[in-house]
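One chain of protein is taken out of this complex; the other chains stay put.
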Amino acid sequence: MLKKPLITAIALSSAAFAGASQAEAAELTISCGAVGAELTLCEEGVRAWEEQTGHSVDIVSTPNSSTERLSLYQQILSANSSDIDVMQIDVVWPGLLATHLLDLGEALGEDAADGHFPAIVENNTVDERLVAMPWFTDAGVLYYRKDLLEAYGHEAPETWQELTEIAREIQNAEREAGNDSMHGFVFQGRAYEGLTCNALEWVASHGGGNLVESDGEISINNTQAAAALDLAASWIGDITPGGALNYTEEEARGIFQSGNAVFMRNWPYAWALAQSEGSDVRDKVGVVKLPSSGENQSAATLGGWNLAVSRYSEHPEEAAELVAFLTGQEEQKRRAIAGAYNPTLEALYQDDEVLEAVPFFGELYDTFVNAVARPSAVTGDAYGRVSNAFFSTSHDVLSGNKTGEQAVADLERELSRVKRRNW
Amino acid sequence: MTSRQFSKLATRVGFWCLVAVVVVISVFPFYYAVITSFKPSSELFRVELWPSQADLSNYIQVFSQSSFIKAIFNSVLIATSVVFIALLFGITASYALGRVRFRGRSTVLLVILGVSMFPQVAVLSGLFEVIRGLNLYNNPLGLILSYTIFTLPFTVWVLTTFMKQLPMELEEAAIMDGATPWVTITRVFLPLMWPAMATTGLLAFIAAWNEFLFALTFTLTDDQRTVPVAIALLSGGSAYELPWGPIMAASVIVTVPLVVLVIIFQRRIVSGLTAGAVKG
């Protein structure tokens, strides 16, 4: 019960302290990535900023699982604590965390986000406040076995129908040739956020809308969406193993990388690993945009991470400057070349040095720029429920417990229930 | 061979088969972890029963992080303190609950048990506030305090049961001699309670050593992390890649001390044979 006055006292004294020591070197804390390459890159960027400004920055590591990371942030933020000044937040979190985050448009000027992909900037703007700066982006892509498609005389598929047929043909031929564990197509089918991304791609590329539109209207109950889910369900047991109902990114990659799948839906990270030394499919992999239904545009779900400043930071100005530095052109270019992190600045996709390092950035530029955002900004606090309802329903369809038509009708009812209470 | 000899032999063979099955089932996943920890990352998805190579890069990667060694130290410190506190409070409380008859004893036992009835995740936010209020955030003391929430009820209950089973005559003699309760505990009961204390202590140690959710939430910087958190925070080159090899290497490293601990403490567990002798 001591807590409240204590925290107020700390807040007051720290405010006074911050006021007095404006000119002195500030001590900041940033959470970016965990360990490994991601951390090294962040560390190098942070050190460069320290040298430039004379402030000092501590890096703390956070869990790799994004739900755990989110709940850790929320724990710290809802205690109004200043333990972390700058945090790396997922593209679906701005709506959830907005009240705890600083308006960067105010701190850095209205033009702070100029030059970044508009879709991400829009995603990060909540109630006209820019709560996070885009740092790097991610989008679903289709991996395929160049060697197998060539051997059977096929081009990379452009529609889901083509993908299904090619996958079935190659899978069956390979199995007859003795490779029993060959599969046509693997994706992320576990009941978790990844399935929301996958299913959103199927639905959107069939012209079935965006689950919840940006005006808050629930659009899922339509025939195209039902058809998209039915198509995905038809893959299970045909070109996709039944175990895919519990696959995340890594299980899918495991099968593809050991040479046992023709196609895989995954994020760009799998590229470097599939091409790594000792990989069974090294130099046999191609990457293209995901297929569509034919009449509609291909759709890739938007992923990626942003940098935000806590409202409870003791040094908000310095923290905002650090964010501006890390998301600036120079840093993003360095990260793209050194770690293949997709920049969020349009200009960098025409940069020769970047394209030389990662050629498929240029080919897939359209995919990255047109990626479909999950409806997190509009649903705010309720996004968790919305996404859960969507992936649970999709999971039901995949496991054959519901038809697509039934599923989208149920989902609409469920979402209206959530909407009435929450957004 | 007589039938008696035969049945004796069959019993022996059956016994050793049983031992073999138990050992294989217990150790196999650990063995598999050891094999996996010697594989380079590109080999991970290949299924193998026997190690084909000894690639030490995963171990080098784990040990090259100074924070991991610090985490082992933190875990040892925290788990040892937790065991010490749990046993100290546990033995005194179990004397009170197991040997003295007083009003409200059952209620106290139930209240203690009630503490372990909420899901950890529900207690988390409240405990976070307590820890912040006591200014123990990002401090080993905060973890030691919060771990008593699951070690104390367990230790008290187990020790109480064992305490109750000890023969009455022992204490009567002590009381006749005019010994105070404290002396009775330390001189009479403590020597007899060693097997129970070694066992509960070991179980509490492992529980504290392996705890994850509190450790993650109540610490912030790398130099205050404990082992499970440090393992969970090992990560691959990017957000989705699970660094399986280093995780397995780290798990092997942190499991070995526990195995050593068991081998040391099991002498204590064995020494319980003397407890039985008293009654006879």
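All chains are identified by letter, namely A and B, in their written order; residue positions are counted from 1 within each chain.
Everything that follows uses one rule, which is that a contact is a pair of C-beta atoms (placed from the backbone, for glycine too) under 8 Å apart; a residue touches a chain by one contact, two chains touch by 3 or more.
The definition used in the following text is that contacts and distances are computed from a predicted model.
*Asks:* One chain is missing here; what is its name in UniProt, given the choices "NADH-quinone oxidoreductase subunit N", "Amidohydrolase", "ABC transporter permease" or "Pirin N-terminal domain-containing protein"?
*Replies:* Hidden chain, UniProt protein name: "ABC transporter permease".
*Asks:* Taking the full complex into account, find the residue in B:V19, B:L56, B:L141 or B:L190 that is in contact with the omitted chain.
*Replies:* Candidates B:V19, B:L56, B:L141 or B:L190; residue touching the omitted chain: B:V19.
*Asks:* Write down which of A:H116, A:R145, A:R190 or A:R374 is the residue touching the left-out chain.
*Replies:* A:R190
*Asks:* Which residue numbers on chain B touch the omitted chain?
*Replies:* Chain B touches the chain not shown through residues 15, 18-19, 22-23, 25-27, 29-30, 32-33, 36, 45-47, 49, 85, 89-90, 92-93, 95-97, 100-127, 129-130, 145-146, 148-149, 152-154, 156-158, 161-162, 164-165, 172, 175-176, 180-182, 195-196, 198-199, 202-203, 206, 209-210, 212, 227-228, 231-232, 244, 247-248, 251, 254-255, 258-259, 262-263, 266, 269-270, 272-273, 275-277, 279-280.
*Asks:* Tell me which stretches of chain A touch the chain missing from the display.
*Replies:* Here the touching residues of chain A are 1, 67, 70-71, 74, 77-78, 96-97, 99-100, 181, 189-192, 241-247, 251, 254-255, 258, 260, 381-382, 384-385, 388, 392, 395, 399.
Convention: only the chains that are shown with their structure count from here on.
*Asks:* Show me the residue ranges of chain A that touch chain B in the complex, using the header's touch definition.
*Replies:* 1-3, 6-7, 33-39, 58, 60-64, 66, 68, 72, 75, 78-79, 81, 83-84, 248-250, 253-255, 257-258, 266-267, 269-270, 272-273, 276-279, 305, 339
*Asks:* Show me the residue ranges of chain B that touch chain A in the complex, using the header's touch definition.
*Replies:* Per the touch definition, chain B meets chain A at residues 40-46, 65, 124-125, 128-129, 132-133, 135, 137-138, 216-217, 220-222, 232-243.
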